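Before any comments, here is the structure.
With one protein chain held back, the other chains of the complex are shown just where they sit.
All chains are identified by letter, namely A, B and C, in their written order; residue positions are counted from 1 within each chain.
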Amino acid sequence: MAKIKVGIINVTGYAGSELARLLYRHPFAEVTSVAGRSAAGQKLGQVFPHLADMELSITAELEGRIDIAFSAMPHKASAEAVLPLLEQGVRVVDISADFRLKDPAAYPEWYQFTHPAPEALCSAVFGLPELYRKRIKKAQLVANPGCYPTSAILAMAPAIKAGIVEPDVIFDSKSGVSGSGRALSLTTHFCEAGESVSAYGLEGHRHLPEIVQELTLLNRHRPVSVTFIPHLIPMTRGILTTSYARVKKGKLVGGKDELRKLYQDFYAGEPFVRVTGAPPSTKHTYGNNMCLLHPVLDSRTNRLVVVSCLDNLVKGAAGQAIQNMNLMFGFPETAGLEALAVYP
Amino acid sequence: MAKIKVGIINVTGYAGSELARLLYRHPFAEVTSVAGRSAAGQKLGQVFPHLADMELSITAELEGRIDIAFSAMPHKASAEAVLPLLEQGVRVVDISADFRLKDPAAYPEWYQFTHPAPEALCSAVFGLPELYRKRIKKAQLVANPGCYPTSAILAMAPAIKAGIVEPDVIFDSKSGVSGSGRALSLTTHFCEAGESVSAYGLEGHRHLPEIVQELTLLNRHRPVSVTFIPHLIPMTRGILTTSYARVKKGKLVGGKDELRKLYQDFYAGEPFVRVTGAPPSTKHTYGNNMCLLHPVLDSRTNRLVVVSCLDNLVKGAAGQAIQNMNLMFGFPETAGLEALAVYP
Amino acid sequence: MAKIKVGIINVTGYAGSELARLLYRHPFAEVTSVAGRSAAGQKLGQVFPHLADMELSITAELEGRIDIAFSAMPHKASAEAVLPLLEQGVRVVDISADFRLKDPAAYPEWYQFTHPAPEALCSAVFGLPELYRKRIKKAQLVANPGCYPTSAILAMAPAIKAGIVEPDVIFDSKSGVSGSGRALSLTTHFCEAGESVSAYGLEGHRHLPEIVQELTLLNRHRPVSVTFIPHLIPMTRGILTTSYARVKKGKLVGGKDELRKLYQDFYAGEPFVRVTGAPPSTKHTYGNNMCLLHPVLDSRTNRLVVVSCLDNLVKGAAGQAIQNMNLMFGFPETAGLEALAVYP
Partner (left out) sequence: MAKIKVGIINVTGYAGSELARLLYRHPFAEVTSVAGRSAAGQKLGQVFPHLADMELSITAELEGRIDIAFSAMPHKASAEAVLPLLEQGVRVVDISADFRLKDPAAYPEWYQFTHPAPEALCSAVFGLPELYRKRIKKAQLVANPGCYPTSAILAMAPAIKAGIVEPDVIFDSKSGVSGSGRALSLTTHFCEAGESVSAYGLEGHRHLPEIVQELTLLNRHRPVSVTFIPHLIPMTRGILTTSYARVKKGKLVGGKDELRKLYQDFYAGEPFVRVTGAPPSTKHTYGNNMCLLHPVLDSRTNRLVVVSCLDNLVKGAAGQAIQNMNLMFGFPETAGLEALAVYP
């Protein structure tokens, strides 16, 4: 079987280069074009020595016929890059936020631009396979979820859907520095980020509306109140989100066994979600596409606490994008994503 | 003025060695005896090269006359070491948990031992100067707070005392690895702790009852419900606690200005608490005795969020212990604690 | 084709668990037995959550028929475990040092034990495929090189063999902490190893005789003088070795172009050695089997300086062991080792 041809837009960021890394070994897909304006004309291996074996040259725009494009552009620019491709009939997984939110009014509010194609927001499918697998298979445009929202939504989906918690959730997230991207800033300077932890986005992080949207959809369209506080911690990869919600009176009377069963049933058969018996570490997902979930009941306060772990560049970005591609093209869902986490 | 003579019990742990480091430059106190059974007979500088200038030898027990003893022993052993000293009239700052809890029944429940001197729990003063300064001055025995509780209680004290939040608080804490001590464990192995984050103590961490006790005392003895989840992150020093509580209806109508004023007034004149205008980083407290507080109002959910930062070995342990000693002996409260944070 | 059956002795260390991780995706080999005395009876996934998908149980000894055993035991114990297997006709790759040195007298001197089977030292093949590929193919017993020696020998082999440098070499190596293993020690405590660098083995590190042996063999059995100083640096994986040797008078008159050609010719066709045009970083080998080499000529002092990088757990241990297995069984040399480095 001929491999499908894949293009990556903005290969020069961390999500883009991670796509290239993972796709290099994909049995049914081949990267044939990589675009990145700042590095156009360079060999991929000059910019990323670990990708030297790929023998591709970076171009300003995607070149040649492609079956699917991944866009790893920043928001706003991504929509601009993706819309012409859609018109050409190319299938797209957009890693930016540009097609995640259903409400066009959210874009000026959260991202400071007017969405150029509000109608595309309806047809775009939110690319969380655990919730939207069927629709993803048929989608032309998949909006790949954010790294934080993936960890948050997967953590609370079973509880929200089952109606066992009050619709008022706190997500306290801890992210490695690669989530801030490859662009330079004092925040990501080794000497500033190392041996330190800080909270940010206290006025409202852009991933909040995405979390609220999806939890609300799970809650039969009844609004869910969400406080989301991200933190930057001194590591390169990984997100751990600790989620808190009060258990409704009369719910979860079966205690931790009932809780565990609820989560295991919800994710039964999922190749990339595992409900763990012991508290997980992000290290156990380093470089692979797994999301680890550990729900516990704080019986003193009758509060549900869920710890979720993933690699922000894999299940939180490039890996999930490939998982979506696999669904879109009818490949085995795990194709190219079978590598175990690199430990220690 | 002759310097007071100080003894340190269990100098071989991180809290003990930090006491020695800080006291070395204290203008009114001198370390004259350092005990540590595992290293008895060795020079202090053999075990800790950075303390080589102190020219002290480690003994099995404290030796010579001392005016004050700091105990950095583990719980249970600390009480056993401290009680005879109290009988001899020596003043003591105990860094362990052995005299922090007022309720003797808490010890079997949380620390798996029956307290050997329940009556001492009454006379011991909880060593948080911001709350108990007057009593600390006269105390013979000060129970130095835990690192997590210091960050948690200081974060929520103004709000709980003012009655502006519901008595139901979540503390999500992120700690550097030195909080786990110098004893060996797989958890603190560089390759296991590095590039990873995990939650622990999900069944109930031992610092919980201490937090509950103090917040309840601040709330006119009305119980405060607390969920406390600590996390281990890949850095050596520092704790950042993110605290969450719902604002009571009709409270904080003045918004963030009122909130900021409440915190600034509460801590006015405090030498070691600073209410910051921007989100703080633990790096800004590296090696010094400051606690940085940053309260914000999540107006979407009407929730108070407070970010607090400190160095777990200084304001969270040895520095606060010296602050207590300064109060007990009538020294300037900041004596020996004036060093700025080491940045970057 | 049926997969060969593989056993791993001492799977509970870092080399052992890395073997399991890499072999999990091997197309022609299957791990069927994993031994580890300290964890016998446990599921592999309990000890190593990232290996949970392997669904193996740890036993005290290898069980069932196996075609090849990897021993990741400490020295001395490894020989004891390996010798009975050899007698049973099982092929073995020994990751310990027990069969690397040709001279039996080296064992009492460097490893403090008398070798139990000096004759096996003759038949064992030093498992550096770039030097001994042919012999490895036929070997029953392959002595997998140490992590430091792999980086050192590959760096200097072309120059020593070509006779362009004086036979007096300095190797200054910087290693991540995983090289010290998973056993607990103060040296590998996060708080001691983090934010620090130190030299060790100043009296003579055990990897020295192995380096001397191989360089001498390359130099037509004329002795090569070697100073080897390893350093511990605050990262988990990776070794970078900087090698220094004086260029012989009249040699390398063609300068850096001649130097580069010498190295490229020497390693032409090697799947796991790459001569780089820019100084390499260990990060570019994270989790994969590549050794990156960068030779430069310090024309001011007429000294050859070679920078070599590899992942100590892969090309420095488990990956090279699998490369050896591939050769021994006639598999493609790169089978199971194709994954690109995980970056960033």
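Definition applied: contacts are C-beta pairs under 8 Å (C-beta built on N, C-alpha and C of every residue); 3 or more make two chains touch, one makes a residue touch a chain.
What you are looking at is a predicted structure, and each value in this text was computed from that prediction instead of being measured.
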item	value
Omitted chain's touching partners, listed by label	A, B, C
Option touching the unshown chain, where C:Ala105, C:Cys122 or C:Ala199 are the choices	C:Ala199
Absent-chain interface as seen on chain C, which is shown	168, 170, 172, 174, 176, 191-192, 194-200, 202-204, 225-227, 229, 231, 233-238, 240, 242, 244, 279-283, 286, 294, 296, 298, 300-301, 303, 305, 307, 309, 344
Residues of chain A in contact with the chain not shown	14, 176-178, 182, 184-186, 188-191, 193-195, 234-236
Where the missing chain touches chain B, by residue	14, 17, 21, 24-25, 48-53, 178, 182, 194-195, 236-237, 274, 276, 278, 280-281, 283-288, 292, 338-344
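Note that only the chains that are shown with their structure count from here on.
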item	value
Farthest chain relative to chain C (centres taken as mean CA coordinates)	B
Chain nearest the global centroid, as defined over all protein CA atoms shown	A
Distance between the centres, which are taken as Cα means, of chain B and chain A, whole angstrom	38
Distance between chain centroids, defined by C-alpha means - chain A, chain C (Å)	37
Shared-contact residues (touching 2 or more other chains) in chain A	194-195, 236-237, 280-281, 283, 286, 344
